[in-house]
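Every protein chain but one is kept in place in this view of the complex.
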Amino acid sequence: MSDIGKVRLRVPASIKAGDVIRVRCLVIHPMERIERDKAGKIIDKKYQYIDTVTVTYLGKTIATFDTTQSVSENPFFAFAVKATDPGKLTVSFHDTHGQKYEGSVDIAFS
Amino acid sequence: MRQGHDTGLTRRAALGALGTVGVAVSLGGVVTLGGAAPAAAQALGQNEPLEAALKRVFGGRPMKDGSGMIKLDIPLIAENGAVVPVGVEVNAPMTPQSYVKHIYIVADKNRIPIVTRVALTPASGQAYMGANIRLGETTDVRAIVEQSDGTLLALTREVKVTVGGCGG
Partner (left out) sequence: MRRRPMRWLAVLVLSAGCATAADRPSLPRWTSRAVPEARGDVRVEPDGRRVAVRYPGWTTRDFARFRTYAYDDTRPEPPVQRATMPAGVTGDPERGRALFLDRVKGPCTGCHLVPGDDVWPAGSVGPDLSTLADRKLADAYLYQQLWDPRVTFPKTVMPPWGAQGVFTPEEIVHLVAYLQTLRGPVVAEKDPDRNPFTRRKPVGFGDNLDPTNNPAVLRAESAETTWGRRGPTGKSCADCHAGGTEKSMRGVATRYPKYVEAYRRVMSIEDFLTVHGPETTGAPLLIESAANVDLAMLIKMASDGMPVVIDTTSAPARAALARGEATFHRRVGERNHACVDCHTPDRGAGKFLGGRLLGDATAGLTRHLPTWRTSLNDAWDMRKRFQWCMTPLGANMLAADSIEYAELELYLTQFDNGKPLNVPGIRH
């Protein structure tokens, strides 16, 4: 899909200081699976899939997903964050072809 | 009560709590990285049998029964093995002294059994992860939890994968 790398992040509509919130994100990505030739042999190529997802909050890495080809195409990832201070939360996706995709959201208190 | 149904309720409840208005949405951008992927990540997803994967990653360390602490949300029947939502919640403290360091998802019969490893920190506030995973066929799925003191806990659940009826 030409939308590769589009990212959506979702946090609760209302956050109070100190809340442990759950964040969901989705990235459009093919997460290429292993292909086999007619003889059933694995085709040796550099498959394009996301292998690292990094969650940064207030400039610090708070969670990292190491991912494999057993993760779905257009995957979502969810995690928890303790919202201690207002600030930026960023999720970056790195794939095996050296691409980096990113989405971020400002955590603000209501 | 059916576990499969639990999953739906839990996710819906979670989304409900998030609310439907004022949801923060952000657009992603594409940035090209200079280097290749980290070596550790490349090593994680290997085409190997389950036993080899467990030995490689956990080195034969003992695993405790995690049924008291781990909540594994995954449909018992997956209509479509290409997209199976999984959620893991661990009832354990997340303090600098003691926290859940890693949550692994392992699908026994997948060609690449190690699906993901999530590294958490006390700043997570709660040991929780969710993702969409692929299941090649009906298989046991394990949530393996590694605590900061090195303790390993595991919980297994079978997921049945149906293939198409007459196709669609």
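Letters are used for the chains, namely A and B, taken in the order the chains are written, and counting of residues starts over at 1 for each.
In this text, a residue touches a chain if its C-beta (ideal position, glycine included) is under 8 Å from a C-beta of that chain, and two chains touch if they have at least 3 such contacts.
These figures come from a predicted structure and were not determined experimentally.
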Chains in view that touch the one left out, judged over the entire complex: A, B
Of the residues B:50, B:83 or B:152, I need the one that contacts the missing chain. B:83
With the full complex in mind, choose from A:14, A:48, A:61 or A:74 the residue touching the hidden chain. A:74
For the chain that got dropped from the picture, name the residues of subunit B it touches. 2, 4-5, 7-8, 11-12, 15, 25, 75-80, 82-83, 85, 138, 160, 162-168
Tell me where the left-out chain touches subunit A, residue by residue. 1, 3, 6, 8-10, 24-26, 28, 73-74, 76
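Throughout what follows, only the chains that are shown with their structure count from here on.
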Residue ranges of subunit A touching subunit B (in the complex, touch as defined): 5-14, 20, 22, 24, 27, 33-34, 42, 51-52, 57, 60-82, 84, 94-96, 98-106
Sort out for me which residues of subunit B touch subunit A in the complex. 14, 17-38, 40-42, 44-45, 47, 82-85, 87, 94, 107, 110-121, 123-134
